[in-house]
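Here it is, the structure, as structure tokens.
All protein chains but one are shown in place.
Chain lettering (A, B and C) follows the sequence in which the chains are written, and residue indices restart at 1 in each chain.
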Amino acid sequence: MDNIVITGTGIISSLGAGKEETLEKLRTGQRGIGPIRHIQTKHRDLPSGEVEYSDEQLKELIRYQEESIITRTSLLGRVALKEALEEARLDGTEGLHIAFISGNTVGGMEKSEQFYYDFLHNNSRNEYIAMHDCGACTDIMAKQFGGHFDLITTISTACSSAANAIILGANLIKEGRVDIAVVGGTECLSKFHINGFNTLMILDKEPCRPFDADRHGLNLGEGAAYLVMETEATARKRNIRPICKLAGYGNTCDAYHQTATSPNGEGAYLAMCQALKSSGLRPEDIDYINAHGTGTGNNDECEGIAMMRVFGDRMPPVSSTKSYTGHTTSAAGGVESVISILALTHGFIPANLGYQTPIEGHNFKPVDHVIENVTLKHVLTNSFGFGGNDSSCIFSALDTETPAPMQASEAGQCYIQSAAHVSIQQPIGDDWFHNPVMPAQAYSESIEPDYSKYFAPMAARRMGRLLKRALATAVEALGNHPVPDAIITGTGLGCIANTEKFLTAMIDNQEEFLQPTFFMQSTHNTIGSQVAQHLKCHGYNCTYSHRGTSFDSSLLDACLQMRAGAIGSALVGGHDEMTPAYFEMLGKIGYWKSGDVSPDALRRADSPGSLSGSCSLNMLLTDHSDADTLCRIAGMDMLYQPSDEELRSAADRILHQAGLTVKDLDAVVTGLSGDRDNDAVYRTFLQQYCPETPVVWYKHLFGESFCASAFGVYAGAVCLHKKLIPSHLLYNTSEEISNPKHILVHNHFQNKDHSLILLTL
Amino acid sequence: MKELIEELKTEIIDVLNLEGMTPADIDENAPLFGEGLGLDSIDALELIVLMEKNYGIKLANANEGKEIFKSVKVMAEYIKEHRTK
Amino acid sequence: METTERNHIIYAIGEGVVSPLGFTASTVYEAVRNGERAGRAHEGTFGLPEPFFASLLDEARLKNAFSALWDYGCDGYTKLEMAAILAANQAIEEANIAPDRDNVIFILSTTKGNVELLEDNPYEPERLYLWHTAQMVADFFDNPNTPIVVSNACISGCAAQIEAFRQLRHAGYRYAVVVGADMLSKFIISGFQSFKALSPELCKPFDGSRRGLNLGEGAAALVYTIDDPGTELPAGTLVAEGEAICNDANHISGPSRTGEGLLRAIQKATKGYDTSRTAFINAHGTATPYNDDMESIAIHRAGLQDIPTNSLKGYFGHTLGAAGILEVILSAHALRNGIVLASAGTEEPGTAADIHICLETKPVQGDGFLKLISGFGGSNAVLRFSITK
Partner (left out) sequence: MGKHNFDIESYCRITNDKVVVNNELLMQKGESGDWLADIYHHIGMQYPKFFKMDHLCKVGTLAAELVLKDKTFDRETVKADWAVILMNSASSLDDDRQYQETIRDRENYYPSPSIFVYTLANIVTGEIAIRHKIGGESSFYVFEHFDGARMDELVARAFDDNPELNTLLCGWVDYDTDGCDVLLCSFIRKESKESSENIAEYLNQLYKNQ
């Protein structure tokens, strides 16, 4: 296996658009932090790292001439993406497999917060409703590349999102799934974020002073940055000169508190250790640390302690460049990686602006002025997120010796050991398999289990219902198994009920009296990190938020790592809830049926929309099986905008790798839901690929939600385990099927994102 | 004072969502954080919102809460002295 | 290359000031000499939601003064036009010249002219244009030449004097009437507020705890003339000896950290000059953290750190287009009296480089002074003057 190299970078932040402006500001020590200019908030006085360009100016900058509307998050992303793709000379004609992975936290919130009551009460802004979620932002950006990506997804682990995008990209390349990964993150400032962080009382009213004894919090920023990664061999083949190497990375979870870092910075310590280990470097090889360094009392103290644990008294030069850019949240991992790479390739160390006095107990002082003319060989950058989602990456100069990354072993197997759910069916168990409830209207609430069985009321005091569901199903799915190596979560919208509470309170109370509890839960990785906290799981932790393939993305990540032998078990979940208000909004843009939602009505599929369902499902994956094992995941893939033919050949490839052909399939599980357009996509695939194979559906029982595909995999697994496909699950025949052995699960979202999962006994 | 303490207890239970707890379960002299009720830093932030919303008391930073939220009684005394509504 | 005109001497023969501190140059000088400060807290003024400190002209007093000059009353003139005409009139009267002759050129220095008319303009639309404002002033005095407007942000006042020197040297005019004026409005205050550039208290130029500038209204005028070399001048005449404008080429709204442009301007304006003749430096000294630091660095790099330096912004704020003219007039008064004026508002000097800030009015040696000024757009101007004995 070749080294993974970086061949293109793009950046926009409050320091400017593009590397040139950024570099100049970095080297001359100029902050990009000032009063808020564009956002119409009460808190305009809070110093922030706002990108100086207005939406219109950004559109002009990239010649955005598409008719469609676009959110600021996507616009910022496209500016950075364009620069990165141009530098890497990618234009879609390469015939290579390219993934696009973007980190994002609040998606289109900056528009939703402006138009929320329009969404509810009139129809003037409906086009923005579908742009609210994180995945939509990535989707809009992917257009930049004319749809030439063949796998895209969105990571939402708050402030470490972009760093985790880098890690997934590297894993996809190592696995040979893609040749090139374009990775990073984007986030725009929103009133929502400003008020949210304000409720946590961690916003400094002065420009921030990371690692200073007198620090008073962070300044929020906005921006985007992307990196193009590929193997040295691919770069050579494309005749493009690499910029530097990605030498190593680590992702761990602090599993301590939703917003606070553990006193000894355990998660941070583990992430840095893992990054060093995977790069084969020793602590003393690191020449510069671009710290997370937000400027909050808690982070800087604990990150410092974690760094001291790793580096002892040989601390390399440290600086937090958030003192220049502000905290660009989801984009931070990308912005700071690009800054680290600029430092590496231009031989300078950016300053930790505003620093004066060391923190008591720290044995180091950050670099308080720009240092020029240094040789940097290895640079480590930290990105830590709410909920303790901690990641570190190491970039190295091209002429350094770093061990080649481990070739994926292909040895690992992947079994679905157990699963538990909360839905509109009887919760937790498999009652639904024999006695399904047939929903009669498009909106049903989930049936809640007795939570006291799973956690104490005191522990649940701040949990919204989705968190309770996620935690209960996690505990149930885990059963007596040991703490898993990884917790990987999919959620299209996160805890939307509490997000909505915060948003409406913000609008109604004119940005006053807002509750931190509701804000915290709006960050999508709250779910995964809450589970990790409860299980004390320090392992890999990641959250995907990519519309209808949020769960599928989690599953793909787990399968990749398990096959590569990096993990032996993973708790993989899909979690989404519905609220009456959000139901109404999505209804306006054709998500739901009015009237009859009986299976017969849905089968007719003569109108848009389906029925809505909430989803909380956790499954435990292991690399070994026993008597209780539900089934094996024999193969899976995700595809972005595949042609009919590409989709068929992907299915062939998956079957072929498992030594099967289409004739061996006992059933295909599909997301048929009664929605005219979506169903047509499934039908086309079925007709073209396996016209004879029985078709299983599940959305008539569980409803439609961004994570509904989790039920597809779950239903397939239960059928295999129970050696029966009951008639109520069969779409085109009423005769139950006994002893199924091979089931293919097909899921798609608006014919853009597809996933194929092969389950076998 | 007595009234204020009772009022506060109800409000704390409500705002912190302390399910199944009644005002009688909270000892007005027991520490709210750490031992005692076992609240954490986010609860403290919620109490700061409560202070501002219900009593018009604005705390500039989270650290100020440390002294004020020692117990329900200390909190009530502080409110009595500083309330603006 | 030196032109023959360069050897001619250019000097001032008339001056005029309209300021909250007084309506003639000498009353304003006396007020400043007595340490009066015109800055006041304003709340709700101009319909602004946030309070601010500024030195505002009393409109009634302005109208009275103008009515006394102009039989037809104030109708048809904006506050800015009245103040500019009043200041010009004083200077012209003192100079005892005929402004309607074609050997007189009018030069107006203003940054924003009648910009407040954007909100509500009862006049013809042209009144928003700076050339029109200049024409109003020139027309008042029946001057036949097209007036010139210099709009170089904060350095306008000095740039307009430089323009006057050039007109006198090259264009054949005998007299140049340089008028600088700016009035405050919702437009200007809200803009500076949005920059967070305004001090929440009376400004403290060059002070370690300075927090921003105060704005001020005002108008000031100088009449310059040109004469053959060797012409005998009365004692106390303000003579223009050197000038320069240089750009930082750095950042439009932030001054250069290293004071590059200002340093070059100082060097150019003092080339071949014995700086020991310099009695004092009248700096721009806006009291923003950046400006004062930058100026201190430039002064220090120019080796002038021991020369007494002051800022007059503490008395009447930053008067924008009038500043460069008003401050030259007051500095000339001070040097005639052999003193340097104190920097009002400065308590504990604290700038990036150590320079000699005058905390109190005191006697000085030397017959010359330097006027420094810097502004948005990265421009810096330096004027060098002497006062005849």
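We take it that a residue touches a chain if its C-beta (ideal position, glycine included) is under 8 Å from a C-beta of that chain, and two chains touch if they have at least 3 such contacts.
From a predicted model like this one, the values you see are computed outputs, not experimental measurements.
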{"item": "In the full complex, displayed partners of the excluded chain", "value": "A, C"}
{"item": "Omitted-chain contact residue, chosen from C:45, C:103, C:151 or C:388", "value": "C:151"}
{"item": "Among A:2, A:21, A:206 or A:664, residue touching the chain not depicted", "value": "A:21"}
{"item": "Hidden-chain contact residue, picked from the options A:35, A:358 or A:599", "value": "A:35"}
{"item": "Touch list for chain A against the chain that is not drawn", "value": "16-18, 21, 34-35, 37-38, 40, 44, 52-54, 57-58, 60-61, 63, 65, 79"}
{"item": "Contact footprint on chain C, counting only the chain that is left out", "value": "1-3, 47, 49, 111-113, 115, 118-119, 128-132, 134-135, 146, 148-153, 159, 163, 166, 169-171, 186-187, 190-191, 193-195, 244-253, 260-261, 264, 268, 376-379"}
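The rule is short, and it goes like this: only the chains that are shown with their structure count from here on.
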{"item": "Euclidean distance of C-alpha centroids - chain B vs chain C, Å", "value": "58"}
{"item": "Chain B contact footprint on chain A (complex, rising order)", "value": "199-201, 216, 257-260, 457-458, 460-462, 512-517, 520"}
{"item": "Touch list for chain B against partner chain A, complex", "value": "15-20, 38, 40-42, 45-46, 48-49, 52-53, 61-62"}
